[in-house]
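A protein chain is absent from this complex, but the other protein chains hold their places.
For subunit A:
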């Protein structure tokens, strides 16, 4: 049977009414839990795994898919409305999304996120169905040196999130890189900069840093400004739906996000957040409204959200074709497969074709269900912003604190007889850092990006050099790496060249005017 026939069979299985109900329950639970910071999709799926033991395989896979997508969308909702990114993949969404929400455009921001997730999820799921075996070959060909080249490219494109001053951007990035060094070094097993504190052995949790810098830092900044300053948050301005202009600006971003996110997610060491960085950088370069970036550009929400969702479907490529879980959620899904006696791997597509296609079809169904559930809820969500500011910010503080305690509430710190949660102290400490950065005009995002990319880049560089026994030539030995460096060089040089030429033209123009 050809791929279309298999997919149609899978869809027929997934569209049975009880499976649709499972998808609906999954999406509802996922969204509800995803909105709470601290409990990510991985923990939700882990908690619900025993429930699905009682369902048939197709039903439980569909519920998984629903929870997964719902959890991710729930995270975006809080990022946009409250500036509290619950997972690293929605940090970029918060950049533009929250600015939009403050200008009364929370409705379109949530809509473009939901529809973008759907569009990109569709692209990625179809890509999963048709090209997974080929994509995985390319993904595997990526060696440590190639990953390092990819990280170099990421570092360069990250400058898109720097704001107006490159020096301040780089300073912020280096704070993040510095924080990234903390913890046990993977290659040697030795602790670095942990000062004998066990809680620092595993490094600094990205979500703790992100929530602290974004949400706590901002709350402090608001509290520090005079109460007489006029409230700038406008709950709803204009329609809560997307205008024609919004659609026009969103759809190319959705498509680009989908095509950027899927291959990144498929890479065994990719990470969903890297796709969102690339997407944001691409949108910022390509936009016709560069002045809106940093002030609430809809492309800056549409692209990264699409990339995030496509990347989630992308992680299923190594999972299904290699049995390789590249995220915590994928690892739990792997456990779920094994429950039904399935061993994901190269033989899965031939030995358990019907179930694999049921899963792929259920991703499509869950994706659609997400849209059905969430579009009508947007009107309700944006009302959150009509809450008076003191209440809203105290609510944000409460949720940020609860989320951190939920993720790691261990009372592991102690000061004499007083026990406290170390994670919470870090949250508050970084919140103060976030306030200071804001106060002196430093951008926030590069700090978080540095914490994410720094350790990845370091590990890949050291692996590459260890395998080559110290020979640096290995870094430029593969065509993939060379290609990535060329793209990186172009990303630096082309705008520089254009600016120089532009200046030249201006000068000529001036000279011509003088004549």
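Definition applied: a residue touches a chain if its C-beta (ideal position, glycine included) is under 8 Å from a C-beta of that chain, and two chains touch if they have at least 3 such contacts; residues count from 1.
Going forward, contacts and distances are computed from a predicted model.
Per its UniProt entry, the chain excluded from the display bears the name "Tripartite tricarboxylate transporter substrate binding protein", taken from "HEAT repeat-containing protein", "DNA polymerase Y family protein", "Tripartite tricarboxylate transporter substrate binding protein" or "Fe-S cluster assembly protein SufD". Touch with the chain that is not drawn comes from one residue among A:142, A:155 or A:357, which is A:142.
For the chain left out of this panel, the touching residue among A:184, A:353, A:405 or A:425 is A:184.
On the side of subunit A, touch with the chain left out of the figure occurs at residues 42-43, 45-46, 49-50, 53, 139-144, 184-191, 198-199, 201-202, 268-269, 318, 322-326, 328-332, 334-335, 338-339, 341, 343-348, 408, 410-412, 463, 466-467, 469.
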